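With one protein chain removed, the remaining protein chains of the complex are shown where they sit.
A, B, C, D and E label the chains in the order they appear, each numbered from 1.
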Amino acid sequence: MFSLTVRDHTMVAHSLPDPFFGPAQRVHGATYVVDVTLRAADLDPHGVVADIGALARELRAVLADLDHRNLDDDPAFAGVLTTTEVLARTVADRLAGRVAAGGLGPDTRHLRDLEVVLGESPVASAGYRRSLRDGE
Amino acid sequence: MFSLTVRDHTMVAHSLPDPFFGPAQRVHGATYVVDVTLRAADLDPHGVVADIGALARELRAVLADLDHRNLDDDPAFAGVLTTTEVLARTVADRLAGRVAAGGLGPDTRHLRDLEVVLGESPVASAGYRRSLRDGE
Amino acid sequence: MFSLTVRDHTMVAHSLPDPFFGPAQRVHGATYVVDVTLRAADLDPHGVVADIGALARELRAVLADLDHRNLDDDPAFAGVLTTTEVLARTVADRLAGRVAAGGLGPDTRHLRDLEVVLGESPVASAGYRRSLRDGE
Amino acid sequence: MFSLTVRDHTMVAHSLPDPFFGPAQRVHGATYVVDVTLRAADLDPHGVVADIGALARELRAVLADLDHRNLDDDPAFAGVLTTTEVLARTVADRLAGRVAAGGLGPDTRHLRDLEVVLGESPVASAGYRRSLRDGE
Amino acid sequence: MFSLTVRDHTMVAHSLPDPFFGPAQRVHGATYVVDVTLRAADLDPHGVVADIGALARELRAVLADLDHRNLDDDPAFAGVLTTTEVLARTVADRLAGRVAAGGLGPDTRHLRDLEVVLGESPVASAGYRRSLRDGE
Partner (left out) sequence: MFSLTVRDHTMVAHSLPDPFFGPAQRVHGATYVVDVTLRAADLDPHGVVADIGALARELRAVLADLDHRNLDDDPAFAGVLTTTEVLARTVADRLAGRVAAGGLGPDTRHLRDLEVVLGESPVASAGYRRSLRDGE
């Protein structure tokens, strides 16, 4: 099994309005260091899992919708607790959508899954891993 | 599959009294950088794998029994080679015990497994991954 | 010259309301990784620059006033652009005040200066270095 | 499941002569930070996945054939695009060959698989994971 | 004293044709992780050492002349041993030239010096620090 990982980051504000989150109920912020890993059983005809430049560009496009924003004001997250886990799934699902739409080229049948890990501090991170194949 | 990772560290002395270990047969020491990852198929009602503060607190409690000690003097390790692999399993099992005892709250049915990785230097680490579900 | 460095972090929201800052004019956030370095020409009677536990505790106290807050709502920053540089100076000055008040013990004459570096992302940081001696 | 990871690095030149790779068609270079992870269901009689010194030595031997070379001149890569993915597989396969030849000792039946991750920059890495057991 | 640091990287091939350099006499390569630090006694009217976006852009422009190249073919380095130290000075001097040409805006009188550190591997780096003021 092959893997390819690219890193980027985004800086957002948000609040977690549930007493469960203690002081994080207040509006605060985070720099999320974002690692995206694609896994594939085989390489494509160019000997890669994916065009690393294309993967970086698609990730950047997904993060551009979060960058320098207060997620509390984003209708996409209305009524949603924007925990690091939820944000990891959001980034993964949006990126998977872009892959399905051809963002990494027309033929991605060799790709198996995608994992997004968001590091929120030097001591904490959360991630989400999902299939890139229909019906899984 | 979701994941949540927290990091802490502990500083211990020990020896590995078997000729296999060469100079590490002598009493020496290590700073272990400890990464604990919980994996879960679903999120809990608060949108998280676990309360990150609770996970950090339970890990700290496990590491407090190691901190600033000579493991050669710890009855729990009598007759045991305290290799990094063995220490990773020890931390994982003790943490799993605390999870089972309710340290992360009463309902942890969504949790699948737990992995502990101990970094002993910039160039070496060892880990142990185990299920958090009965019978696995 | 001796040095002692401790690391902690804080997660805040803020905005930079000046067209100069482009998208950072919006409310967003950051995880600041905070490195504090004390420099001293000599060691104290215990062979250290400072009690590392005391330094970590004093830094934590300074960061506790920032943690999980929107700096736009903090009267201490009214009318101030809370750039990373300004925040580094704020942390340094507040910490220097705590040192002067005895937070690291009664005798700190051997201490020369203090530097605070705030890492805002994997690719950017800013810092401030100041004397700990009167008249410098 | 246990794991053991060691890190080393190698500095090479190469080119990727396919228009797909844009500017990387030119002769350029990379420092690859190489992480090798062995996984095992059980520990050996010394309480380890493998002798960490032996694993580091075997990895060094594999990397010595790449160090300070232009891979374009290496017959082993004639007609091959030396992408990071391909190099990760090459290192993994060569290391697996050395394990099979006894480089980690005569009994490695407890070993399951081996993963090699090559970090080519702070923002990109690629890896290859393969079985160490016949017929898998 | 204030500081501002940005990070980028570049991937090059080169050789060091002097027996002093042993195996590095051969064509090989490196990923250089490039940290640029500006120091200033005061902040500019926007409360920063420099516009971080402008500094990152100017650094990128300097690195673009090195990216994905064999430095042995670059006339700028004809007859020059492109050691990490020499490359750090080259990047620093070129960046200082761009600052002098207005790359960070018209008024940079508050800037004191500039330091460039090139990390060539996890265990080695070299740097060059120079004044940004005339006659120093």
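Going forward, contacts are C-beta pairs under 8 Å (C-beta built on N, C-alpha and C of every residue); 3 or more make two chains touch, one makes a residue touch a chain.
Because the structure is predicted, anything quoted here is derived from the model rather than measured.
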Option from B:His46, B:Arg69 or B:Arg130 whose C-beta touches the chain left out: B:Arg69
Hidden-chain contact residue, picked from the options C:Pro19, C:Gly53 or C:Pro106: C:Gly53
Full-complex contact with the absent chain, from E:His9, E:Arg39 or E:Arg89: E:Arg89
Chain B residues that touch the omitted chain in the full complex: 7, 9, 11-14, 23-24, 26-33, 67-70, 73, 120-123
Touching residues (missing chain, whole complex) on chain C: 1-8, 43, 46-49, 51-53, 56
Residues belonging to chain E that touch the chain removed from view: 18, 20-22, 80-81, 83-86, 88-89, 117, 122-130
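Following the convention adopted for this analysis, only the chains that are shown with their structure count from here on.
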Number of hops, chain A to chain E, where each hop joins two touching chains: 2
From chain E, the most remote chain by mean C-alpha position: B
Chain centre separation (chain A, chain C; CA means) in Å: 31
Averaged-CA centre spacing for the pair chain D and chain C, given as whole angstrom: 42
Two or more partner chains touched - positions in chain A: 7, 122-123
